[in-house]
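Only one protein chain is missing from this complex, and each of the others stays in its spot.
So that you can tell them apart, the chains are marked A and B in the order they are listed, and the count of residues begins at 1 in each.
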Amino acid sequence: MALDKERLPREVVAMRVARELPDGGFVNLGIGIPTLVSNFIPDGSVVFYHSESGVLNCGPLAEEDEQDIDLINAGGQFLQMVPGMAFFSTVDGFAMIRGGHVDVTVLGAHQVSATGDLANWMLPERGVGNIGGAMDLAAGARQVIVAMEHTDRQNNAKIVQDCTYPITGKGCVSLIVTDLAVMEPTPEGLVLKEVAPGWTVEEVQELTAAQLLSAPDLKEYEL
Amino acid sequence: MPQKLDELSMARRAASELQPGQLVALGSGLPARVAEVAPPRAPLQLLSDSGALGYRPSTAGLAAVGPSLTGPDGVPVALAEGGSVVGTADWAAMLRGGHVDVAVVQPARVTASGDLIGWTTAATPGLFAPGRTVDLAAGARKVIAMLPHTGSDGSPNILADSSPVADGRACVDIIITDIAVIRVEEGGLVLAEVAPGWSYDDVAALTGASLSCADDLKEIAPSLEALNAEPPGKVYPDAPSAIRDIADGATVMIDGFGGPGGMAHYLLVSLRDQGTRGLTIISNTIGIARSVNFGTPPGKLAIDHSILVDNGQVAKAIASYPVSPSMSNPSSFELAYRRNEVELELVPQGTLAERLRAGGAGIYAFYTPTGVGTLIAEGKESRVIDGKEYILEEGLRADYCLIRGHKADTMGNVVYKGTSRNFNAVMAPSARITIVEVDEVVEPGQLDPELIVTPGIYVDRLVVRPRDFSPYE
Partner (left out) sequence: MAQGKVYSSAKAALADVQDGSTILVSGFAGYGVAWSLLDALVEVGSKDLTVIYRDGPLPEGTGARLPAINNLVTNGLVTKLISPLPFLPGNGGAIEERWLSGDLQIEILPQGILVERLRAGGAGIGGVFLPTALGTRFEGDKERRAFAQGEAVLELPLKADYALIRVAAADTLGNSIYDGSGRNWAPIMAMAARVTIAETGRIVEPGELDPEAIISPGIFVNRIVAAE
């Protein structure tokens, strides 16, 4: 039974996403698995991080005894001061996003549809949610990658034919990386490109509420 | 014919229209000369599209000489103490946003209805292109037109009819020429002053529009003494006195990206203590620091918008991140929302920032791609421009804005610290009254003019946060 099989750890998902980031590019990371991506940038390449909190070229998190309330990332974590940082206002920070200056954003999601709709700001049962910078990133970043667990904790599919949750952006997701697979939403449907080791296409399909189209060069999860 | 006024006399007459404390944008030509006659130490902020805010001629002998600064004419100038450097977009925003009290322009022609024609043909050398003129004419609260009364061929520069081409419609309030001062009023042009030796009839004969004569027609004899009066200071003794006039039902912008950085805690606590009710709060979050912790010491609670919500003062929030990220640890606002005690207008963060900028910069509305196809787009115009879909969002303004700065000078110029700049710098121009809480107030000239993020023209009141004031309680 597929449900019991071991899935890839979050770190491996982050490692897989890190391969997608352009060398020298500007990247905005969301909260959760996306945050981990910065730990796995391949040797010899460099990525510059943009944060909606108003800072470019963010580096590592601050040690507990060096926390400064005036130096945070968008997730509210305290940052270390690193050479090459630049501070700016929120309006400039979002001009960077909407203006197409941010190459990639990596976001988590509640649901992603086969055509790349993203839902990540509100759980319907809560009735209220936080949009924060998510809609601007979905609409503005050149490339939107979703990094998440393939299903929720109750094994409900998060990859669906059509989102039932309120969406953040329409057709904006270009790649979905989960603990089971790598998929690409296309106008023709959801293309399965890579599968986690030990998993079959059928098993992944079982946990996916959208029809998967196997890519001609379908392969094992590549790190 | 009696003698006409020279350029500096005209400039002096124009300068006498100004009030202490005003922000005055100068165009090139005759208007640029106003800088030469303005008393060097008068509390008058001159603005040039060269990026000089608060300047004087480099010959004025001011301490803070700009590094490489020019006036509107390309002539080097110096910054007065408390001056700062701005970009062209900032200059345009100050004008369009209604922050400029007076603009002085030199049009080629002015009509009886106050229309302004910046340039006509190659017959008006030096004024061929609109450059800055249209922006000055459209944006400033009061527009002074300076120009020779007649062209070099003797033909009048003040005309009766509205021209089909204009660079500003019904914008000129007062005309200062080399022979007269003429007010543009509802009923037409009124001659208020004449150059020494000139009569009403002399001036009317050279004017291409009907001209009535003021009952108290005077000779032009400007005095600039009044310009040296100090305007009321911006530094308030404490937070309660700075927020005292915030009344029930006011709309108040309060920054705070999320954590305790960048939040005007001292003002916030005073607003709670004052008990003002029915507030609409515009902010990124509406109090999540208590839920998220953000390094709060054990046994303490972070001061955030929750203190107003808990006190029943908030009627509505306009925010992008209104509730705690964790459903199991709800904020005061979320609980009040569930009890139907507060309204919420949810706005994407970038749209919120852009709406605030628009409000302060005189942009009535704009198209953004953010939120297309989502709940945010409901009820809004959607439009495809150049193959991409956008929704229309309008500018946002408020009655008051509570800002957290790092340092300010007594003229209200503010610098921020790190990521605490965020929404603070965006909100400052968008409120009728902007109140800033800083760690330290210094004298004008002590902040690097290149580093000033919020120029004093956007700041009305300053409060020093007590040194031992804690962001936790």
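Going forward, contacts are C-beta pairs under 8 Å (C-beta built on N, C-alpha and C of every residue); 3 or more make two chains touch, one makes a residue touch a chain.
As the structure is a computational prediction, the values presented were derived from the model and not from experiment.
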{"item": "Option from B:Pro130, B:Pro148, B:Gly188 or B:Gly208 whose C-beta touches the chain left out", "value": "B:Pro130"}
{"item": "Contact residue for the chain not shown (choose from A:Leu61, A:Met85 or A:Val191)", "value": "A:Met85"}
{"item": "Interface residues of subunit B (partner: the chain not displayed)", "value": "28-29, 49-52, 66-70, 73-75, 85-89, 91-92, 95-96, 121-122, 124-126, 128-135, 138-139, 165-170, 354, 358, 362-369, 383, 385-386, 388, 390, 394-395, 415-418, 448, 450-451"}
{"item": "Contact footprint on subunit A, counting only the chain that is left out", "value": "22-26, 44-46, 48, 50, 55-57, 81-88, 92, 94-102, 139-140"}
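Simple rule for what comes next: only the chains that are shown with their structure count from here on.
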{"item": "Distance from subunit B to subunit A - Cα centre to Cα centre, in angstrom", "value": "40"}
{"item": "Residues of subunit A defined as touching subunit B within the complex", "value": "31, 51-55, 67-73, 76, 78-79, 87-91, 93-94, 97-98, 117, 123, 126-136, 138-140, 166-170"}
{"item": "Interfacial residue positions of subunit B with respect to subunit A in the complex", "value": "257-262, 284, 292, 294-295, 320-323, 325, 327, 334, 337-338, 344, 346-354, 356-357, 368-376, 406, 416-426, 453, 471"}
